[in-house]
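A single protein chain has been omitted; all remaining protein chains appear in their positions.
What follows is chain A.
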Amino acid sequence: MPVHSKQGRKNRKDPVEAFIPAPCPLSPSLDETLQEISLRIGTSSDVIIRRFTNESLSSLALAFIYIDGLVNADTVNQTVIQPLMEHVTLKSDAITADKAYALIKDQMLPIGGVQEGKTVEHMLSLLFEGYTLILFNGLTMALAADTSGYEKRSVNEPTSQGVIRGPKEGFTESLRVGTSMLRRRLKTSDLRIEEYKIGQRTGTGVALVYLQGIASEDVLAEIRRRLNGIITDSILESNYIEEFIQDGGLTPFPTIQNTERPDAVAGGLLEGQVGIIIDGTPFALLAPSTFFNFFQSSEDYYQRYDISSFLRLIRYGAFFVSMMLPALYIAVTTFHQEMLPTTLLISLAAQREGVPLPALAEALLMELTFDVLREAGVRMPRTIGPAISIVGALVLGQAAVSAGLVSAAMVIVVSFTAISNFVIPSLAIANSIRLIRFLLMLIAATLGLFGIMSFLMALLIHLAGLYSFGVPYLSPVAPMIPRYLKDIFIRVPLWNMPMRPKTSMSKETRRQGPDQKPQSIESQKKKAQLTGQQKKPQGEDQA
């Protein structure tokens, strides 16, 4: 998408004014107003303007405007046009525009969302959201009735973040569907949804969702400030918002999570994060996010804690493998051959016999090949998809080895690296290490393990210096808060996590009652005996 850069530069003196023109009030004359509107919209075929007047009531002239396709035709006909027409034609009393306006607004529109507007811009923005405008001759005010109803994609399973156990519904492109999914999950009066319109030309609806009292006020204020600060002409996907509001522009690491899963957003809100849902994309944002958030999958909480902990450790392992394995291979085989067991060394040396390229070139070649394959797999039409995997596996893997272009060990290294990359639940962080991997390979080929270690140190320093909306990126590991480590490297049982994680920075930190650990009947009886007869009924209550 071409962004407004050139225009913005020209009008450097006041770029804000260039984007937000002065509002134009509605004219008292219906004709003038209609003229103004049609001037703005042009002659678009989907804009329907219907005006009617009553000969006997010359004072009253009305016009309806709506956009076909954005409105539900039945709703428009039954709740707006029909009552008004009946009124205008049947009642012959002389009526002023003022009275008609009040009457229509208060009594005649059997519809929930009715808004008033005074400027052309406001009315137009409502029009584009599927409202039906009702304009009155002789008034500088107009009514807009919410008749929106357009074709939406039905709720489907998330394509990028599937789970085995857990809810299978994902967000859709519709903002309203998204907020409704959250409402269904969080039936509390604390759920707040603030709506913004961002983008001069796209006018994209952006909803800021959070739980009052759990989300940190500081973070909220900061996010509101950054959202309000966005002046751009288009927001087409959540990444537009992400890039405009995230901390530290010059880092490969994401500081905002994105997810397709309403349950993940709900979980995030309950831990004090703030969600941002953007109209037109099924990907919602969650902020603030720490490094470790990207390794938590919502499925971690839907299956037993032991297997979740195991899987989480595997993910961290896969993260390092995916980032460093080719670099380690290069470093060890070109600098530190003494570190390998002899048998492995001989086996590797045997494979490298007759390979024409140095290890670095070999690794770069194969890694680039994989990235090409991966990109091709995404772009390819679905029907040709399987062909890609055959070409990738057979031609580039098997044949390249037998042709003596690359060694078999390198194919293993590259494929394991690639597979490890997919283990990481968040694509955002998996992508950030894809680039780091290449950098590390170059460093490994020049400085060996020493270079890798130095780079990792630098990376660690960089990560420790990052913040996401005021939350240190590596918290709660650095700064270390031991009692919040229960959900970082392993996941302890839910009943053992009574506190909200520190990242939320909220006042209300407890989320569970005490003693939630399930107890057997025997132990309860014993406990009751020990504490005495009085407490026995309570023990039974808990059971």
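Following the convention adopted for this analysis, a contact is a pair of C-beta atoms (placed from the backbone, for glycine too) under 8 Å apart; a residue touches a chain by one contact, two chains touch by 3 or more; residues count from 1.
The rule we apply is simple: contacts and distances are computed from a predicted model.
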Among "NAD(P)-dependent oxidoreductase", "DNA-binding transcriptional ArsR family regulator", "Fluoride-specific ion channel FluC" or "Ger(X)C family spore germination protein", UniProt-listed name of the chain not shown: "Ger(X)C family spore germination protein"
Which residue of A:Ile346, A:Leu368, A:Leu435 or A:Ile521 touches the chain not shown here: A:Ile346
Candidate in contact with the missing chain, chosen from A:Ala408, A:Ile433 or A:Val471: A:Ala408
Selected residue (touches chain absent from view) among A:Val114, A:Leu447 or A:Leu474: A:Leu447
Residues of chain A (touch criterion as defined above) contacting the omitted chain: 333-335, 337-338, 342-343, 345-355, 358-359, 401-402, 404, 407-408, 443, 445-448, 451, 458, 461-462, 465
